[in-house]
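All protein chains but one are shown at their positions in the complex.
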Amino acid sequence: MSVVESRAQACLKPEDAALLEQTWSDPPGVRGWFSAINHKTISLRFMITTFVFFVLGGLLALAIRLQLAGPDGKVVGADMYNQLFTMHGSTMMFLFAVPVMQAVATYLVPLMIGARSVAFPRMNAFAYWIFTLGGMMLFIAFFLNVGPDAGWFAYVPLSSLQYSPTKRVDIWAQMITFTEMAGLMEAIVLITTILKMRAPGMTLNRMPLFVWTILATSFMVLFSMPAVMLASTALITDRLVNTQFFNPLKGGDALLWQHLFWFFGHPEVYMIFIPPLGMISSIVATFSRRPVVGYAAMVLAVIATAFFAFGLWVHHMFATNLPELGKTFFTAASLMIAIPTAIQIFCWIATLWTGRIHLRTPLLFVLAFFFILVAGGLTGLMLASVSLDTQLHDTHFVVAHLHYVLMGGAVFPLFGAFYYWFPKFTGRLLNESLGRWNFWLFFIGFNLTFFPMHVLGLQGMPRRVYTYPAAMEWGGLNLAATVGAFTIAVSVLLFIINVLRSRRHGEPAGADPWGAGTLEWSVPSPPPAANYEMVPVVHARDPLWEAPGLPSHVSGLANDYREILVTSVADARLDHRLWLPSSSLAPFVTALATSVLFVGSIFTPWAVVWAAIPVAIGATWWFWPKKDIVEQRTGSEVSPYDVEAES
Amino acid sequence: MSVSKNDKPVDALLDVKGLPTFGFGHRSPMWWGTMGLVAIESTVFALAIMAYFYLRSHAAAWPQTGQPPDLLWGTLNTAIMMGSMIPNHFAKRAAERMDLPRVRLWMVVCMLVSIAFLAVRVLEFKTLNTHWDSSAYGSIVWMLMGLHTTHLITDAYDSLVLTVLMFTGPLEGKRFVDVSENAGYWYFVVLSWIPIYAVIYWGARI
Partner (left out) sequence: MRFRAVSIPILGITGTAPGTSPAAPLQDALHAYGIQAWHIGRLWNFTLALCALVFAAIVVACLFAVWRAPRADAATPPDLRSLAQPERRIHRTVAWAVGLATVGLLVLLAADVFTARALGRLPLQDAVNIELTGHQFWWEARYLDPDSKRQFVTANELHIPVGRPVIVTLRSKDVIHTLWVPNLHGKRDMIPGRTATLQFRADQPGTYRGQCAEFCGLEHAMMALLVEAEPNAQYEAWAEGQRRRAPEPATDAARRGRDLFLSKSCVRCHTINGIGATSALGPDLTHLASRTTLAAGMLPNDSSHLASWILDPQTLKPGVYMPVNRMRPDELHDLLAYLETLK
């Protein structure tokens, strides 16, 4: 049989396709909405929720910029200002930057690896609910005037009970618990999906670079988030039951907080930065009409970056009285981590150089990365020097640096990714002309906002000041920054308009509007509930670009229950089939119960005890198998020992 | 392209109907999920232990207040927990053989042992000889104990749920994988106790 004929065969009969769609769809109705566990459904909700937090964080930033637009600002008072910058930082870092990457990953990774689902769909749903409830708690607190006000990294002793006597810091600390729990669960989901559910033939060597970045990031999550969980737990217990972790009068140490927090905090920014590196690879390849230069080098660079990111944290503490020799080690590490990033940048430029360029909005956002992130990375090298850092630390120079790397390194590529994959999510293209307006306003607005802050920092303006005297002559640059911030706001508004309009009136996209090479572009847009009518067999890195191989698809997976294929870790050889659980209210209900536990423990330690009971009930209900489903499955069960016996 | 490298004809479609519907050990996604959890919890324990030594390095005296914990209950409980690895091992083996009667037997034994180590854990807390609010030393000792105890409780509960399920049903092949993975996690909870025991009970004596 020829390849062409086999490709034609790779379609189910219409009645089977309809049954498959039915099997993997979310149930209807209100109850169905809360029971949904299809990874694409959860992921779209997750993306929208994180985007809502992005907009809220942006509005907080606009308030900050209004207050700082001129000297002796009277727009808000000191107390509100301190809440504003704390909420802005906390929202962007905990409720947007990492979660959005996990959200995008939980949509794209199964499609890119030829899988029908993520590995633990109910846990994926639970992670979404826990995240959303935690974010809601934070903002409800803010609107009730109990929003945190000690900065997004809440240094002790300022954040201890003595100097922050209200519940504000407790809200912040517990928000961490919510969001980090969600992040950790998503990491487990993604690692297991990537390692065990790749389509047959997709060896690690054939995995898209984006999937590699998600794998690396997810491992980083496992080892870094525990640090902030431990730190925030210790802060909560210091405040609630009088432990003395951070009290120097009773043997504690203020720097213990900083070590624990930044051991998480530094990898955190790389967790924000690495997935967009994968997005850039996807976009650069498609719009240069060639695979990215140096696949192996790119993979090793990502792994190296992920690894070395754990060795830099002390560079956030260069102004403390830690030993100077130790600090120099961290200077060296902070400089050397630029090498793997440099490898990636040079490989991308080489790809563009030797490619044939299709210049569209996704690529524009990626090109902005080369300008903005590179600038941010270079100011990072400046900050890596202890001596320079002693002038620049805790000034607006750092504010400039962090926005250049986070927005240049993550937000711009993310917008490019939205323009790139929106057609896949919705079946329609975003408007290209609006896209260009969106891009240029964002680019210009961004630089207008944050470039002046480098100068302001050098001119002596510290961070986190609610106002400044007119005599300092900082007003002009601050005004420019405020104008820039509103320009960014307009550009984001254009994006929202583009999304809303294009959902209904955008140009229909078809399966592969960009002529791309990876598997997600082989399915309809939007993908059917089961992603693939027939799971593909992979023979190349860019299956849609390279010559197809045989066998081309998998047959024999059930259409009437949620059956997936489990393959081996390195070579994606067939291993076994697995039936995934069906939709359930349990993840949502358990998330509610868990939220009661977390919120309750802000007020009393006993909440941990009594609120654990409904959590245990919810989790047990979640796990407990249903008799009729089990009977159905035992009917067609195949034990690994039966298969061994036969072979 | 309809022939393979050694000139045998290759099917257009890869049929998977004959594959098993569950798998043990690292073949199972559940194993990877459990390992992910082990990675997270190990990191938490490791960081807490590092915090212990960090605080100690800044302390003039250690313990800062109180005495080191009494050795009796902690050492006894270490022995009980190590002992619990035996029924745990048999439960795991029975699960991997899909031997339901033996799985039931050994899981009940595990549950009985868990009652013992939970009870002794209460006695351990009573003889720590320091209070969580008296100093950073007291705080980190209670934190380490609290973290591990949380794992003991949740592991005991998980195991209880599974044990009950083994008796009531409904059962399928996949549940044996769950028992095997649960046993693997039990190993982790017990083995992770060893460095924590060393730090809590001997960290202030050496």
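We call the chains A and B, going by the order they appear; numbering starts again at 1 in every chain.
The criterion applied here is as follows: a contact is a pair of C-beta atoms (placed from the backbone, for glycine too) under 8 Å apart; a residue touches a chain by one contact, two chains touch by 3 or more.
Since we're looking at a predicted model, the values are computed, not measured.
Chemist: Mind giving the shown chains that are in contact with the missing chain?
Modeler: Counted over the whole complex, the chain not pictured touches A.
Chemist: Considering the complete complex, identify which of A:Leu161, A:Leu240 or A:Leu335 is in touch with the unshown chain.
Modeler: A:Leu335
Chemist: Which listed residue, A:Gly77, A:Gly326 or A:Pro605, touches the chain dropped from view?
Modeler: For the chain that is not drawn, the touching residue is A:Gly77.
Chemist: Given that one chain is not shown, which residue among A:Leu144, A:Val241 or A:Ala319 touches it?
Modeler: Within the whole complex, the residue contacting the unshown chain is A:Ala319.
Chemist: For the chain left off this view, which of A:Met137, A:Ala199 or A:Val386 is in contact with it?
Modeler: In the full complex, the listed residue that touches the missing chain is A:Val386.
Chemist: Touch as defined at the start, partner being the missing chain; which of A:Val52, A:Leu66, A:Met136 or A:Val374 qualifies?
Modeler: A:Val374
Chemist: Of the residues A:Gly294, A:Gly311 or A:Gly556, which one touches the chain left out of the display?
Modeler: That would be A:Gly294, which touches the missing chain.
Chemist: In the complete complex, the non-displayed chain touches which residues of subunit A?
Modeler: With respect to the unshown chain, the touching residues of subunit A are 77-79, 82, 150-151, 155, 157-158, 163, 248-249, 252-255, 288-291, 293-294, 297, 319-321, 324, 328, 331-332, 335-336, 338-339, 342-343, 345-347, 349-350, 352-359, 367, 370-371, 374-375, 378-379, 381-382, 384-395, 455, 458-460, 462-468, 471-473, 512-515, 517, 540-542, 545-546.
Assume only the chains that are shown with their structure count from here on.
Chemist: Could you tell me the distance, in whole angstrom, between the mean C-alpha positions of subunit A and subunit B?
Modeler: 29
Chemist: Over in the complex, which subunit A residues touch subunit B? Could you list them?
Modeler: 1-3, 5-6, 9-10, 119-120, 123, 184, 187-188, 191-192, 195-197, 200, 222-223, 225-227, 229-230, 233-234, 237-238, 241-245, 247, 250-253, 256, 259-260, 263, 534, 537, 547-557, 565-566, 568-569, 574-579, 616, 620, 623-627, 630-631, 633-634, 636-643
Chemist: State the interface residues of subunit B toward subunit A in the complex, per the touch definition above.
Modeler: Touching subunit A: residues 1-2, 10-24, 26-29, 32-33, 36-37, 39-41, 43-44, 47-48, 51, 54-55, 58-59, 64, 98, 132-140, 142-143, 157, 161, 165, 169-175 of subunit B.
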